[in-house]
Each structure stands twice: as C-alpha cells, then as structure tokens.
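Here it is, the structure in full.
Some chains omitted; the rest stay in position.
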C-alpha cells in the first residue's frame, strides 16, 4: 500500500449542486490531505450522495471548483478516474458471475489480477468465492462490492453508506481496512448515518450547507418584478 | 488499454454464455419470426421466393434490435456502468467492446442461420453468397447504430421499446442496400456498388456510433 | 442437535432418489440392449434386405429413420407434459428431473425428423421444404422444445427452472393440438402447395417389420438416455449441494 501518493491534497471550494432543477447545497468547502478522512452526515436528502457523485466526476457542480494538488480536476478527468474508488448505493455484482469472477474482472481491468483473492479474504468472502452473485444475501453482496477497493490501489476512496446491511463483524473489518488505507497515505470520504470508527475525521454536516426550499422559494418571491429578468435561468 | 478492452469483451461474452440458450435467443427469434411469414402470407413457394430477401433482412433487423435494451441497461441498473465509466478505458472504447461482444452473440449467429431461412423461404440459390456478405457488412452497422439508441434510453425504465422508435428510421438505408444487393444477385446484376455502400457505412458507424453512445451514457450517469 | 437431525431427516423425507436409482440400475442394461439390437436389426432390414420401392427407389428408406423419430418427437413432448403436471402437483423432484432430461432428447428427435424429411423432400418433391400442414406443425413443435430448454437454462436455480418449465410445457401441450388443427385448416384453405402433398404410400408388409423394430429401438434408446441424464442430474445436484454447503457462512 506504499504506492499511494504521499502528500497529496484534494480540495473543494464553494461547491454548489443542483439536482432535478432544484438546488441541493451550496458554499461547500473542504480540504483533504493524505491520510485524511471526510465524514459526510446530515439528514436524508441533504446531498451526501450527490456530493460523492460530484467528487467522482459523474455530476458537474454548478458552481465552485475541485482541485487535486492545486490542479483543477476538469483538466485531466482520466487521471482523476484512476486515482479513485467509488462504492455507491448500487453493488455492481453480476448475478450470473461468481463472487471471484466479479472481482477478478475489476482487478484485471486495472492490471492487478492477483489482487482478487486477497480482497476476498479481507472481507471474509473466501468461502463464497464460487457462489454466483444472485445467491448472495444483501450483506454478502455489499461485501463483494467493498472488496473492489482492493482490486487496485487508489489514493481516494469515496464510500456512500458503506456499512448498510453489513453485520457487526464486517463493519469492524471495514473500519480496519479504512484505517490501514489511511495509514498508508490514502484519503477517504464516507457518507453515513450510523457511527463508524473514523479517527480524526473532518465532519461535514450537509444539513448546514443545504439550500432550504423556503430560502429558494422565498428568494424569488422577494424579488421585485423588475429584477426578475436578472435571475438565473 | 488492450487488456481492459479484452477484459470487457471477455466478461460480456462470459455473461452471454452463462445466459445459456437465452443468449442465442436473437437467432432463434430470427428463425421463428421468418417462419411466421409463410403462415401469414400463405404457402405458395413462388410468392415466398419473391419476398424472401426482404423478409430475411427485415427479420434480421428486428432480431438485432430486440435485445438492444440489454446492451447497457443491466450494467446501468446494477451499478457496473458507473464503475466502467471510472475505469482506465475511455468510455468510447468501452462502448466498442460491448458492441463487439453484442454483435458476436447476436449478429454472427444470424448470419450462420440465414441460409436455413433462405431454404425455408425457397430463396433462389444464386442469392445465397451475397445474402451472407451483405449481412456480414450490415449487421455490425445495425449493432453500432443500435448502441446509440440503447445509450440514449438507458436511464429510462421503458427504454426497450423506445429504442426501436429511435433506431428503426436509421436502419432504413441499411435495409434498402442489403436487400438491393441480394435482389441484384438473384437477378444477375452487379452488386458491387451496394456492397461498397454498406462497407462505407460500416466504417462511418465504427467511428461515429461509439462517440455518440459514450456521450449519451455520460449523460445518463449524472 | 437432536432437533437439527430431525429437521434434516424430515426435510428430505419425501425427496429420496434412492428408489429410482436402484430401479434404473436394473432397467438400464435392458434398455441399452434392446435399443442396440432393435436399431441395428431395423437398419439392416430397412437399408439392405427390404426391396426398393417401385416408385420411389431407394430414397424411401429414409422412412425408417424419419417416421419413428417423428413419432418419438410427439410422444416425448406428451411425456414431458405429463411429468411436468406430476411435478407441479406433487412437487416431486423426480418428475421435474424427468421432464428436464427429456427435453433435449425430444428436441433431437424433432430435429432428426425435420432433417430426414427435408432430405427426403429433395428427391421426392424437388425442394427441401414446403409449407405443408404437417411440416409446419412439426416446426412449431421444434420451437416449443427450444423455448422449453432455453427457459430452463435461464434459471440459476434448477428447482425454479423445473417449475417454470412445467408451466410452459403444460401451456404448450394445450397448444399443440390447436396448432395442428389450425395449420391443417390453413393449408387446406389456402390453395395447396405447388407440389402435391406427402402421398402416404400404402405400406408393403415387408416394410412394417423394420419400421416396428426402429420404433421399439428408438423408444428403448430414449429411456436409456433418460436414465443416463437423470443420473447425471442427480449427481450434479449433489455436487451443487456440497459446493454450496461448503461455501456457506
């Protein structure tokens, strides 16, 4: 794990996000250094998943900028893709492939085929290696999704409610895994509603940044009719 | 890059094989659909021979189109597409790998089955070779154009049917040139021009379709 | 622990392949023997000893393969539907396995009937295929077989595949006579094909012996393959059980 870039810096300035034509959050800043962790919490619908999708590059923020070691992400999207792992709400486990095959595909596509078996062991999946994805229980499938984190080393992990449906043992494993990743210089951004053992994490309460409906509606209602033309689209 | 490309190709082929006969269904549909026509049109061999090239081509077109929705939809719904988009391979090449796997499992079997249908429909023997050649050039174009439709509708629950609407009008020229070549060969005319047009279309589609599909997929992932 | 053992015992009380396997062990050599002898005798009789037909020459000898396989194709589908009904009603795994094991054999016989008929058609009618009522309904039967096999294969879980297949086989068996009837009607109401229909040659007595031999032989062959496939299926289930059990927790 020593391959991870030491001394990297991932920063966001004044990010704003709109989904389905409705503003979700704005004015969000953070800085993440090697070994750091960002813990996103906040009520349902406050924009945690949306922020993670922005950090992964799926969504474009409507305002603000993201930088890696000072360089804007937009300039080299491929480089950014290569340095991150994203585990979202969906598990990306193919029902007809076995757990090992599922994992090996991802490991191989980034050139680390030997990583797959090790990854299975780390999440307690060795016994399920030859079981097709469709036979997995909810928690087993989640473990298989998390095993992808080991498919290839990447400094930035983006985890959207990773402990959902995991049992206590698997949650403890995941905490250990994240700790080791950070010790090796990796960074992690985790969205969660439950407590998760993340030492010295920067906490962001998404609720504080969310653009409340009232504010959004109120703002336009307050405008004098003459100013309406100057409103954004 | 090459490894990642082959990785996606191999995975898609493996998924198709795991699907069992299920993945050969395009060709089975092709055969069944074409055999429904005599039931509708009547059993006269002369009439059948006359419409055979058209029926075969139209059915090839439906068969290719029918499983288009599976091209990206599954990967989208289970989250694999997100990860492929984050992978080392540019999305355009991901599309190309997936279309290639798709063609190998749907287009190629059609070409192998086409002679059987030609026999069933009593098509003139002189058209067989050109039928195969025209399908060999034409079905990849169908798959490539289809991928654009599939990508555009990937986020939509009701994609499957919408695709046909988007894609069928684009299929018209291929149908015309494909059938034209076969009809020409049966009558004994030169069919070079037809085949050149098809080959040109294939090159164009190879370049343009992956770009358009990748753009559509990026949009779906927002 | 005692309770667990009891649960295990009663879970599997009704699903015990032992009896079948013991019976099969006795029946298998008989089936194999009858199939081998009858088919060999039928072929020798039919292809060499019976005189050539005065109208059709030697081509008619295809009949000795064609007719029995056409009969087997229909017989096996009905058998499959009966097994499916039993499997669906009593949930007995053996019935499911029999239905599943029959399908590829039936499809193969259908294919042979189609192929041999087609080969026969070329010398007789001057074309490989006509849209005659009997031919058409045979083609539909072939598609039904393919659908059944495809459906079963599509399920990861074989017990589910068997039950889905059972529903399809039952729906299909209702449909077969309807198809037959409608296709008959279709072909008589459209003007008939340009080439006259299969004229059933009144059978010479000498042809009946090889035909019967072939029919018996094909039936025995079917049961032989059935036993083999059911055994294979049982073994496969066992392997799956062990592997999954190993994989557990």
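Note that the chains are named A, B and C in the order they appear, and that numbering of residues resets to 1 at the start of each chain.
What we mean here is this: contacts are C-beta pairs under 8 Å (C-beta built on N, C-alpha and C of every residue); 3 or more make two chains touch, one makes a residue touch a chain.
Since the model is a prediction, treat every value here as computed from it, not as a measurement.
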Chain-type multiplicity across the complete file: A x2, B x2, C x1
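Note that only the chains that are shown with their structure count from here on.
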Name the shape of the chain contact graph, picking from line, ring, star, complete and other. complete
Measuring between Cα centroids, which chain is at the maximum distance from chain C? A
Central chain of the complex, centres being mean CA coordinates: B
Provide the C-alpha centroid distance between chain A and chain C, rounded to the nearest whole angstrom. 55
How far is the middle of chain A from the middle of chain B, if each middle is the mean of its Cα atoms, in Å? 37
If I count partner chains per residue in chain C, which residues reach a count of at least 2? none
For chain B, write out the residues touching at least two other chains, lowest number first. 19
Could you please specify the touching residues of chain A with respect to chain B in the complex? 53, 56-60, 78, 81-82, 84, 86, 88-97, 101, 105-106, 108-111, 145, 148
Okay, in this complex, where on chain A does chain C touch? 95-96, 127-132, 134-135
Given the complex with chain A, which residues does chain B contribute to the contact? 3-4, 7-8, 11, 14-15, 18-19, 77-80, 82-83, 85-90, 221-222
